[in-house]
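A single protein chain has been removed from this complex, and every other one stays in its place.
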Amino acid sequence: MPAYSTNMRLKFPILALTLEIITIILFAVFVVYDDGKHGGHGAHNNATHHEEKTEQNPLTLYPMFQDVHVMIFIGFGFLMTFLKRYGFSSVGLNLLLAAFALQWGLLVQGLWHLDEGKIKVSIFKMINADFSTATVLISFGAVLGKTSPVQLLIMTLLEITIFGINEHLVAEVLKVSANDVGASMIIHAFGAYFGLAVARMLYRPALRNGHENDGSVYHSDLFAMIGTVFLWMFWPSFNSAIAEPGADQLMAVTNTYFSLAACVLSAYAVSSLVEHKGKLDMVHIQNATLAGGVAVGTCADMDIGPFGAMIIGFVAGIVSTLGFKFLTPILASNLGIQDTCGVHNLHGMPGILGGIAGIVAVALGKKDGSAAMQAAALASSLGFALVGGAMTGLIMKLPFWGQPPDQNCFDDSIYWEVPEEEEGEESLAHGDHSMNKAEA
Amino acid sequence: MPAYSTNMRLKFPILALTLEIITIILFAVFVVYDDGKHGGHGAHNNATHHEEKTEQNPLTLYPMFQDVHVMIFIGFGFLMTFLKRYGFSSVGLNLLLAAFALQWGLLVQGLWHLDEGKIKVSIFKMINADFSTATVLISFGAVLGKTSPVQLLIMTLLEITIFGINEHLVAEVLKVSANDVGASMIIHAFGAYFGLAVARMLYRPALRNGHENDGSVYHSDLFAMIGTVFLWMFWPSFNSAIAEPGADQLMAVTNTYFSLAACVLSAYAVSSLVEHKGKLDMVHIQNATLAGGVAVGTCADMDIGPFGAMIIGFVAGIVSTLGFKFLTPILASNLGIQDTCGVHNLHGMPGILGGIAGIVAVALGKKDGSAAMQAAALASSLGFALVGGAMTGLIMKLPFWGQPPDQNCFDDSIYWEVPEEEEGEESLAHGDHSMNKAEA
Partner (left out) sequence: MPAYSTNMRLKFPILALTLEIITIILFAVFVVYDDGKHGGHGAHNNATHHEEKTEQNPLTLYPMFQDVHVMIFIGFGFLMTFLKRYGFSSVGLNLLLAAFALQWGLLVQGLWHLDEGKIKVSIFKMINADFSTATVLISFGAVLGKTSPVQLLIMTLLEITIFGINEHLVAEVLKVSANDVGASMIIHAFGAYFGLAVARMLYRPALRNGHENDGSVYHSDLFAMIGTVFLWMFWPSFNSAIAEPGADQLMAVTNTYFSLAACVLSAYAVSSLVEHKGKLDMVHIQNATLAGGVAVGTCADMDIGPFGAMIIGFVAGIVSTLGFKFLTPILASNLGIQDTCGVHNLHGMPGILGGIAGIVAVALGKKDGSAAMQAAALASSLGFALVGGAMTGLIMKLPFWGQPPDQNCFDDSIYWEVPEEEEGEESLAHGDHSMNKAEA
């Protein structure tokens, strides 16, 4: 079975080293330190303007950058550790993909806006590089447990590139860069639908009836809550980091803080309402409590009032929880979209909700802009995501990337040395056994 | 057994949604963004003065706000995950209660100090809203494992309201707002004695001899250490966030940093001294190492000298550890106060110690103020806590809030979908079994 040649010994190191060496060469050619001076290229107005304002102390944004950094590496990484036997991959591959994505993202984003032929690295650009990684990590959630590290590096390379094109289009052609400050559209909706398109291409009929490792154990759910809570706490930084300093940035913090708080109440309420005997479901709590951060993203720096932000968060918590309960099973069974982490419910629908809220808010004059352009930005993000994701999925399906066989899905031991377990824990022994079959 | 109707399916969602909708309506009426201008109401001098100083950059306090945020959501949440089968509730209900408490706290605190009829949300007010949630989370620790989510939402609603009255009294009538900067009295002592009064009202004779789930396992103690260490690290931010910018704020950071460091040494020493064969006890390490942060709170911005702060921390570590070892069992057996997390030792006694240290420090001229007023502030906080807590406990005891039956205490599976366990882990099966009994 050449399609299941899962041994990574040569193909993974060669790919990883090649990508990194190419990246270092491109950095040597294009990337320099920020010198505080910015040329008049006039292209990325928001960035330039922002950078001018903070130019006196180049580290003003640093605390917010670190909050975003924590979201990317701890937040996304641990959120995905809920699977009982896939924690190493979740937090480990999250680190690998994000470390490559931030380098590649800085290049892709920077090449559109060269300043004297160079990319000048500021904290602002590092935040944007971290942002670009978020799209990959969202898509990673959709295919979690069903892809090899090699496939995922390929996905990172392609997704960041396509993200960069869509971001440029939205920011420079549609001129709505200032009106997706928390990136509901260009990150969350984009990353989700990109991942869903990939998942559709990689559909596995054999997993229709689930997989014994596609679930959590008690402690893995607690590890996942580390991710959830760090994402929840620092989301105000995510949505405000690139806002205009001053009142706009404070508004973005405030709106996100209250949207998330309202979202928690509605997510808990609906989880209890739809679950067996009124019990709370960890899947909802780990994810739907964050939907308020996604959905308020586009409007975060608009004058929608704290109660407006709370309404958005409240609705997002309901929509997201209902999505996990009712929509995810339908997507899997009827459309062949096996969305491991339910990114459609956390990033997809709330991202669209955020885009629509932005259209409405701009139409109501809450911020300067054009409702039509907002709608075009949403459509562009969805279009690039679906088409780009489908193409990427097809490439990932090529047989030599070491995709894991069905029985080894959701199992770290195919790509990791997993410690021997103590007596009494038989499940891992099963995992090892099935893995051996695959390698034979 | 109507008193043990533990099914949350209707009562929890209805209560949560109702509270959130009312909150959103109140926000629509009262809450606006901070515009940087502050009317001359003259009431909350400290806040206004502070806000004027930082008005040029409204996000100056944002990093400290995020530190406090981490303490509230990660710190308190994970500190309580030490129970072997109550981790979902600990970190999950912590998130729920805090998310509601910060909204309600902002309203309650803001309504005393309306500015042009509005509450103008600044980072300073968001920090205070987070502070108000701390009282609820401290009280939550006293009743952990023995209350339903519905009861806890009721407690949050009432405790925040009573907290707001006491805070107003202390700040505006007794004029000592500036002299409880780290809130030893109005948060820590208040939250602890409020919780103890509630616990007394909810006394369960059947738990006199303990409960099989009222204890830790190896990994749950490590999860709890995540909470401990984040609380320990960020306590300097908690005690200095609302201090006067400049030298006072630096003093608050410095005093708290050294008090905590000294507290660690004395807590470890006394833990080893009183334990079997000189071994360290995780309960002490998780909690008593933090007592130095509580006890130095009132004096944090007073000129007590770094060594003065260290003496306070050193004593607090001893008092707290001895409390866990000797006092908690007496409170449970003689007074009927079953204090799950030992909040009396971490927040109660160290809070009083902090209040007394503040009285002495003001009497010695370490800060402008009146020792009598400091004493009145401590007395007021204790009085409101005990009376308010007792009343709240009586209300929580009403039979329709779904209080868990004795055998289901300290067990997530009564309110949460708990994942099926792997073979060999029988304890959960027991838990499920007893739960089924309760629901039958």
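The first chain written gets the first letter, and so on, giving A and B; residue counts start at 1 in each chain.
Just so it is clear, a contact is a pair of C-beta atoms (placed from the backbone, for glycine too) under 8 Å apart; a residue touches a chain by one contact, two chains touch by 3 or more.
Note that the coordinates shown come from a computational prediction; the quantities given were computed from them, not determined experimentally.
Listed residues B:17, B:160, B:207 or B:260: the one in touch with the omitted chain is B:260.
Among A:8, A:165 or A:373, only A:8 touches the chain that is left out of the view.
Touching residues on chain A toward the chain that is not drawn are 7-10, 12-14, 16-17, 19-20, 23-25, 27-28, 31-36, 57-59, 62-63, 66, 69-70, 73-74, 77-78, 81, 85, 87-88, 91-92, 95-96, 99-100, 102-103, 121-123, 126, 149, 219, 223, 226, 415-424, 428, 439. What chain B contributes to its contact with the hidden chain is residues 63-64, 67, 84, 215-219, 221-222, 225-226, 229-230, 232-234, 237, 245-247, 249-251, 253-254, 257-258, 260-262, 264-266, 268-270, 272-273, 275-282, 285, 289, 303, 305-307, 310-311, 314, 424-427.
Following the convention adopted for this analysis, only the chains that are shown with their structure count from here on.
Look at where the CA atoms of chain A average out and do the same for chain B: the two points lie 33 Å apart.
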